[in-house]
Structure formats: structure tokens, C-alpha cells
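With one protein chain removed, the remaining protein chains of the complex are shown where they sit.
Chains here go by letter, A and B, matching the order in which they are written, and residues are numbered from 1 within each.
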């Protein structure tokens, strides 16, 4: 690997907390990929690229030989204990700043402060918009008061946060209108939602108008907006999560100057890279696919780099729960970037001085600029 | 090529019969690709990757030098005669079991028993659901009797079959609803169909409700369901054949535990691989694109392998008519798998023991498990 890629400090601009306990084999397998169940029909999820990557790249961190069998790996993991395992993997990332979305399964994961301590790094909060809205409804509101109540709550929760995040992709897909919803539309939509909640249909928000309203509320606070895009678990309608569906929304928001960050994007990463080229406020990463594709992650990063300007590419792991995933996402991102630049250097397609500058941009400078991180 | 890939016995889980005659040049070109016509506007279809692959990889099997001109190739083919040509190519595949869909142009191709004899291998029947339904209508039925008549006929025809197949992709696309159609809906849809048939509009089934009913009937019999997905001839509306459109249907069927097999998938192979990761009952192959992409087939297989667990990948040629296509599909699949694993081995991303195990899974163990093939 190129020295200056191996050593560049990273900002992981989107990830989650780690589990503090020691997952058994089935739970470990489930957390390893986006599959939500393990089935004898399909054999073990260790037999996928991410599983092979754990055995290749994580086993040595736990003092095992490369390619140690899954059973041995999990036994050694249990022996060392979660605290030590988490510390080893997180310390090894070379990440100075983690941006944590704490909005999914918060009870099972470390919070931001605990994470910072484990990782020996700075950790920052990303506020999940839909979680705030659902908490507001849970606490009690009315259709006409919803917008105001949500606004107050969002301002409170984002006081120390550096970004917001929308999971509209998981609820209604990404075909958000280019229009900002007006007050009447929001009251109507909130009324429909509260009606469903009152009828016992659950709290889960899934309403195009309201997701859009939430995002605009984040934009009004001047906070960068992260969007889940593309690849996720079986709960997502992936064909509704092509980032191109956001085109109208991106046209409508470009004048605000607020950065929009498209996360993951696979298998639509080329589409996302296109958006990052043509819209000045759009940024992309390859997030979640990086550790999932293991050995193939560099190929996906190379496809993404066809169109995205280097000033628009960010790094994230989207690691969730398993400390291994922070390590894998980081090392595979470095490997992909290094491989890409090495081929370019071999083809004399850029100079080494440029290569070093581009690595700093993608590794941390873009994130530092966009999230206005304080210099370390 | 890695020894253990070159030697692994294969189960070709989706293919068709071979032609018993000797096709002339124009017919040969037409059968070579998915183009349904040869035109002076576009010159010869031999000048595509599959055409080059025939001249590279098939010519030596007929005792010609590599890259022999198309004319020489076809002359030699005629000289040897169809029986000998078919025998040479089929024997060379190293395939122990062929699963044959005999539902398309059955009059021009060998049946299952004849195929088994030519190939010196086992051959099994896959029943095309739409063909059964159309035969039931041809034989005479009514709207209210259709479901029962179809059920009886399907049970009869699948007595010795090991899977069913749907070509809904070719007729209505893959956006099948997640709901199982109820009896009334089926009667109504059958009525509409019979009305069109009665009005002389042809027997061809194309009705979302009925395709869905057919598939559920297959599931009720506990038979694995194959779906044509993606790449096909000009009769397909390819933008309606993205496997992601099946998401709702896959959610609805996962609890049955019946395997769903997504065939071909190109250019949506990454989408299909995603589905195979997140749904425990979904399996994929790269089928038809393998021989068509010739020299590039390994690159497509590598993209597919980004997300699909090795326990979910199957092998098929989707060869139809020309014996060359069984040979090409097989050798290019082996080459792709070998190339992928070789790069992984060179990068030390997996051990050789693992590589051998993964090859057995994809080569025949997955198919044996899913289709419950008897051990040989």
C-alpha cells in the first residue's frame, strides 16, 4: 500500500456505535452482512467476501493466523472479551473523528461519549431526523402543532450535533419532490400520520411530505444533510433508492449552499458520482458496501471515482455494532484508494504530489471543510 | 486455470435442448446471440465476443486451429455432422446433471432423454409454468375451472420434474405484487384471458395476476421456482426485468422456504446478488450472459460475487440449440471462477482450502442441496 495512503488520518463521516457484549455465532453472522437471518438453505454468511475478509484481516488483530476458521475466530473473540476486541479494532483505524448516527437500536450500542473513549478519538453526533419526529409524536402532539414541536425538538437535539440524517430511503424511497412543503401540507400530512398512530398502526413515519419537511428543517439549521442511499437490508425497496430520484430535490436545494451527502449508493454509485459532479452541494461516499465487498471494494471505489471530483468524495465505514467492521471499512478504503492511485501513477496519469493531495482531500480535508470540524 | 476449478463436476441448473440438424450460417448467427435477425447494416454477429469465443474455444474441439474463420468453422461443423458435434461439445463440459427447460421451441430441440444420451449425463425436467397454462387453455377450460384444471395439469407434468420456471419477465415484467392472488382474482383474470383468446388475439399469456398465480402454484408443490431475469432477446422489455422489482414478491414468499432462483440477471447482476444476500431463499446465476460476454464473462462474475454469498451462487449456461453454447458457458464460468479465486489467492484474501470449498459450493453442492438431487 502507498505510504501516504496507509498513514493519512481519516474522518469516518458516517458510522454507528459498537455492541458492548459478545455476540454468539448466529448474531455475529447476522450483523456481518445486511441479511437479517441465517438459513441452512444458504449455508454460512462467513462464505461471502466480508466473511473471508474478517478471517483474513481481523484474525491477526486477535493474534490468530490469517484465515483462521470462523469457529476459532469467535472463540478467540469471546476469550479476549468485547472491551478489548473493540479497543483493538477501533484504535487501529487511524481515524481521528467519528460521526455517529445513534438513531438505530440505541439500546444495544455504545453512545457517542463511550465510543470516543473506546476509540481514543473524537466522536460527533449526527441526528436522525425521523427518530426526532417519532419521539415528538410519542411524547404527544397534534397535527397543527407538529411542525413547531418538531422544530423545537430538532433545535434542542442538534445543539451539539454536526449533521442530520434522513432515512427516507427506507420508508418512502428517494423520489422526493423538488418543492418545499408548505405549512398546510405539513399539517395535513401530520394529521394523516397521527390518525394512523391513533388507529394502532404503529409510530413508524413513512410519508413523502413529512420526510421532505424534516430534511428542509435540517437545511434551515444550516446542517449538512446525510441521506441513506442504495444498499441496505431487506427492509429497503432498493429500486426506489436510486440517488437519481433525488434530482428534483437537489435542484431545489442547491441555492441553500447546504451540503447534501449521499451515503453508500451501491449499486447506484456511478449515478451518485454523477450527481456529485453536476451539483456543487452534493458529496458521496461508498460507505456500507466497502466492508461488504471485501476483496472487491477497490473495484467499486474505482467506478465511483470515474466522475466524482476528488473534492466531493468522503470516507465512511457505516460500521454498525461489530468492531470488525470499522477495521475492515477503513483498511479496505485505504486499499482501494491506494490501488487506484498506484495504477494511475504507473500509467503516469498523475504526479505523486497530486496523489498525496487527493488522498488528504478524501481522507479528511473534505469532511473537515463540510462539517466545519475544528482542527486537531 | 486452477486445477480444482478445471476439474470440479458441474450441475448446469438451467439450459435447453440442442438442435439435431446442422444450421446454416444465417441461422447459426441468429442462434449465437439474442439478436433475432442478421443485417448488413451491422455486419456479422461473429464479430462479437461470443463469435470470437466460438472461433477461439470451439474450433479446436472440431480439430481446427484456434481463430479459424467463420466459414471454415461452419464447413467443418457440417462435415462432422450434428450428432458428432453435439456429442463432442456436451461431453467436454464436465457436467454431471443438466436441468432442461423444454418449454421453448420444443419441436426443434432434443428432449430430455435424448439429451441425456448425447451428453452421457443425467438430465432433469424443469417445467415452464406459462406453457402448462397455455396448454390448459388450448385444451379447453373456463374462467372458473382454470385454476383447478391448471393445478391438475401442473401436478401431472411436475411428477418427475425438479423445478418450475416462470417467464413473467417476457410477458408483463417482474413487478409482481407481494400478495397471493385470491380465487376471485384468478377467475376474473382467467376470464379476461379467455376473452382475448376467444376474440382471436392469440393464446399468449400476459397477465400479472395469472403469472403470479402460476408461481404460487409451483411454490405450493414445494418446487424451486426459476425466474427469467434481465438479458434476453428483443421481445423483452429489459427495463421491466430488473430483479429488484421482485422485492415485494420475495418478501411475501420467504416464509415458504421454497428456493427462488434468479437466472442471468445481466445487466442487473449486482441487484440480484444483493437480493441473494438479504433474502435467505434467493439464489442467483449469471447464465445467459456468460457465453455472450466471452472474454469479458469473468469480469461480470466478479461483480456478481461482490455481494452474493458463495452458498447462493449457482452455475448455468442457459445454452439453447447450439452445442457450442454449453461448451462456452461451461469453460467461461470455470475461467471466471478461477480468475476470481486466483486474484484472491494472490492477494492472500482467502486460503486455498477455502477456495476449493467455495468452488464445490458453486459448482454443484448448492444445486444438489436446493434441487435435492440424488448423489451420484
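As a working rule, contacts are C-beta pairs under 8 Å (C-beta built on N, C-alpha and C of every residue); 3 or more make two chains touch, one makes a residue touch a chain.
These figures come from a predicted structure and were not determined experimentally.
J.: In the whole complex, not just what's shown, which of B:3, B:36 or B:374 touches the removed chain?
T.: Of all options in B:3, B:36 or B:374, contact with the hidden chain holds for B:36.
J.: Where the complex has a chain not shown, which of B:18, B:45 or B:161 is the residue touching it?
T.: Here the residue in touch with the unshown chain is B:45.
J.: I'm checking contacts with the chain that's been left out. Which of A:152, A:203 or A:278 qualifies?
T.: Answering carefully, the residue with contact to the hidden chain is A:278.
J.: Looking at the whole complex, which of B:25, B:88 or B:296 touches the chain that is not displayed?
T.: B:296
J.: Footprint of the hidden chain on subunit B, which residues?
T.: 33-39, 41-45, 47-49, 51-53, 55-56, 66-67, 231, 233-234, 237-239, 266-267, 289, 292-296, 299-300
J.: Since one chain has been left out of the picture, which residues of subunit A touch it in the full complex?
T.: Counting over the whole complex, subunit A touches the hidden chain at residues 242, 244-245, 247-248, 250-251, 257, 259, 270-271, 274, 276-281, 283, 302-303, 305-312, 343-344, 347-351, 354, 357-358, 361, 366, 369-370.
Quick note on the criterion: only the chains that are shown with their structure count from here on.
J.: So what angle, to the nearest 5 degrees, turns subunit A so that its CA atoms land on those of subunit B?
T.: Copies differ by a rotation of 120 degrees.
J.: Distance from the CA centroid of subunit A to that of subunit B, rounded to the nearest Å?
T.: Comparing mean C-alpha positions, subunit B is 37 Å from subunit A.
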